[in-house]
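Complex shown without one protein chain; remaining protein chains in place.
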Amino acid sequence: MDFAQHLPALQVIVPLLAAPLIVLLQPRGFAWAATTATAFFSFAVSIAIAVRILAGDILRYEMGGWFAPIGIELRVDAFSAIVLLIISGAAAISLIAARNSINQQIEDHRQPLFFAAWLLAIAGLVGMVVTADAFNIFVFMEISSLAGYILIAGGPDRRTLPAVFKYLIIGTIGATFYLIGVGMIYMMTGTLNLEDMAQRVVGIEDQRPILVAAAFVFIGLALKAALFPLHVWLPNAYTHAPHMVTVFLAACGTKVAVYVLLRFQFSIFQSFGEHLLQFALFLMPLALLGIIVASLVAMFEGHLKRMLAFSSVAQIGYILMGASLMSDSGITASTLHMFNHALTKGALFLAVAKFATQYADLRIDSLKSAARSMPLTSFAFVIAGLSLIGVPGTAGFISKWQLIMAIMETGNMGFIMVAIVVISSLIAVGYIWRVIETLYAIPTDDLPDDAADVSVKPEKIDMLLIALIFTVAMNIYFGLVPGLPLTLAELSSKILLKVEF
Amino acid sequence: MTIVFAIFLLTMLVITAVAIVQSSNLFVSVMLTSIFSLLMSTNFFVLDAADVALTEAAVGAGITTVIFLSALALTATQEKPNRSGRGIALIVVGLTASLIIYATFDKPRLGDPDAPVHQHVAPYYLDNTMEQMGFPNVVTAVLSSYRGYDTLGEVFVVFAACIGVLFILDARTGTGPKYVTRKMTGLRHHLIPQVVGRILVPFIVLFGLYVQFHGEYGPGGGFQAGAIIATAFILYSLLEGEQAALRAVPRSAQLGLVICGALMFGMVGVLCMIMGGEFLDYSVLMENPVTARQIGIIVIEAGVGMAVCGAMLSIFHAFAARSAEDTDEAV
Partner (left out) sequence: MKLFEFLGYYNYWVFAILLMIGFYAVIAKANLIKKLIGLSIFQSAVFLMYISMDKVEGGTAPIIKPGVVDQLYSNPLPQVLILTAIVVGVSTLALGLAIVVRIKERYGTIEENEILDAD
């Protein structure tokens, strides 16, 4: 069996099949180790795929030996490759760091089921990315959603339950809308393969079912991607989920929906003539509003996790704003921001998880002077925060700079958008500064004595801290040497903008 | 005649749906949902979709109703009146409705043989199934071979639901005296349902097995069979009580069934890779590709059946065995 030839399939089936094995073999501590090993294997496969892509290949795989469109085809190009790296990288880092935090939050006997769900989430997300079949995307979307509900439901607080229920309802509506859209396109084209669909839709693009299908697919995926104002499920779900689950989902959960959305918009609906323009006109105001409103809400939010969750809604705005420019540089910026934001938000939530090991209450006020007892974590939070703001030298700067450059190309209208990016970055300075100020506040004398005791205890160095420092270092590294993600992002935008699929 | 019947069924569907939403008694709503599924299933049959009709009848009208009822037993049976949120609901629903009605008019008419759906991919399946698979049920062929990867995904959706319910309800998966079970005696004191039910159980299982192994030749296959056999065991536990049912099929066996089913499906795929084909390309398993596909399909259909049956049983028991003591932790 030729290993290299099976890469796209291995990416999906290894985590998929590992999930039942973990439930089957339940010795203590094994579940975490096996899950982490699987995630690292997945990451290795993603890297191998990325290497092949950078060499100029496009990987195709015919499931069951049936040629497309009869069977289901897997298809990996540069755009898929960068999203695969985000997913499997986020999974590997969050899992290796997860042990202590999960032991704290999930009872021992429930852990095998929990980690099995985690593997299913990975498999579902990568499954959505590698497949080139519209209905297959739905199936794997449901695997990842169900697994996501389970992961979030592991949160210890009772408020987790209504949050996850809301997510379940909205997620199912989103998936069903997507299914309606796909059904209508299928009705008019007779095929489910994306590439085939893109060709067969030419000539009937003004038929009403196709237009309505575009609307349904867009709304369905926008619900999944938490595009403003359809983001209502996200803040509570992220806030109450177990900390390490938040790290994983914040880094890659919504981005996969954005990936599918862009695939549909640019490869299938692209031949609609006016369509892309309408899409942009519709999307851009939503993206801009999302950036401003979500940033403002984050500014006045008292809970650290919820603040970062609202910031994620704003970042989805940035990603879609880049795409709505419909230019080569716009989509490059958008794809690059997916990658960089995953790094940044991942690092920030890792820091939150580390804070949570010593502070039960994650409201910003209660983290007062945390830097005394947790200097490394606090410093890491500062660096990751700078990357979120977009300070030069960090990964966040590169993608924001790309975005501003892309906006400037559009001419006169651009200044308003640049202004919005700048203003929202200033708001980000505001909310990040609020946290930093609290972390480094000098303890006042009227604090009770036990607060001083905490500061004496040295910061425990564990996998979580190491993963955090590693991720922050990556933020700096990709801020100084953005070569790899930038190349993949540029290739992606070429692929999306060309009619050739 | 069929048309009149179809129109009647569709109208009944709408009426039932309205009644479901209108009723403030949740028990009534759930029973009507069961009727809704049955009508839907009949409607599928009228539209020449025998396999789907069978699945909807077994899963929609059967299993779903039972799960709903066991959840009702643990929550509430009466909905409280609430009038807020109607305005926004009507606006959103109105907008969506106008979109769909707008789309209706360019749609190909029902039953039009020239519609694009019947042109491109579908004829390939109809023309080649006999030759490539050697059995006549095209739905089974597409489900288990041409689009077998979708089916694999679906088995894992069921698996996810199963571990999700066990995780959320924190049902112990092991055996032993650790977990408590509600003292449920079922219908042991009611003679007539007891006798009739006992006679029915083996026949339902038999029918399930028939559906499982006849899926290549008639309507049926793993999903339907799994659901039907699960129904038989659920009926048994309703008759004899939770504990008797768990003695017959313990929790670990239910979960084992799901895991084995899912792994069996996956391993057939991996075996195909090892033998030099693509994932799930059964034709490489033996010299004669048609026989090889048939064997592959029988194995994966068995996997599907086991997974669905085990998952439905696990889910049902996770709800049914949730003891009254557990509910005391309410804040």
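Here are a few things to note about the model shown:
Letters A and B name the chains as they come in the text, with residue numbers starting at 1 for each one.
Criterion: a contact is a pair of C-beta atoms (placed from the backbone, for glycine too) under 8 Å apart; a residue touches a chain by one contact, two chains touch by 3 or more.
On a predicted model such as this, the values are computed, not experimentally measured, just so you know.
Remark: the omitted chain is touched by one listed residue; of B:Ala71, B:Ala244 or B:Val290 this is B:Ala71.
From the options A:Glu142, A:Glu195, A:Glu301 or A:Glu490, the residue with contact to the chain not on display is A:Glu142.
Residues of chain A that touch the chain left out of the display are 135, 138-139, 142, 146, 149-150, 153, 158-159, 161-162, 164-165, 168-169, 172-173, 176, 179-180, 183, 186-187, 192. Although one chain is not displayed, its contacts with chain B can still be listed: residues 3, 6-7, 10-11, 13-14, 17-18, 20-21, 26, 29-30, 33, 36-37, 40, 43-44, 47-52, 55-56, 59-60, 63-64, 67-68, 71-72, 74-76, 79-80, 82, 84-86, 88-90, 92-93, 96-97, 100-101, 104, 107, 109-113, 115, 117-118, 121-122, 125-126, 129-130, 136-139, 141-143, 147, 150-151, 153-154, 157-158, 160-161, 164-165, 168-169, 217-219, 223, 308, 311, 315, 318-319, 322, 326-327, 329-331.
In this section, only the chains that are shown with their structure count from here on.
With centres defined as mean CA coordinates, chain B is found 32 Å away from chain A. Here chain A touches chain B in the complex through residues 1, 6, 9, 13, 16-17, 19-21, 23-24, 26, 61-66, 69-72, 109-110, 113-114, 116-117, 120, 123, 127, 133, 135-136, 139-140, 142-143, 146-147, 149-150, 153-154, 158, 184, 186-192, 196, 200, 207-209, 211-213, 215-216, going by the rule given at the top.
Chain contact summary for the complex, chain B toward chain A: residues 99-100, 102-108, 115-122, 124-125, 145-150, 152-154, 156-157, 159-161, 163-164, 166-168, 170, 172-173, 255-256, 258-259, 262-263, 266-267, 269-270, 273-274, 276-284, 331.
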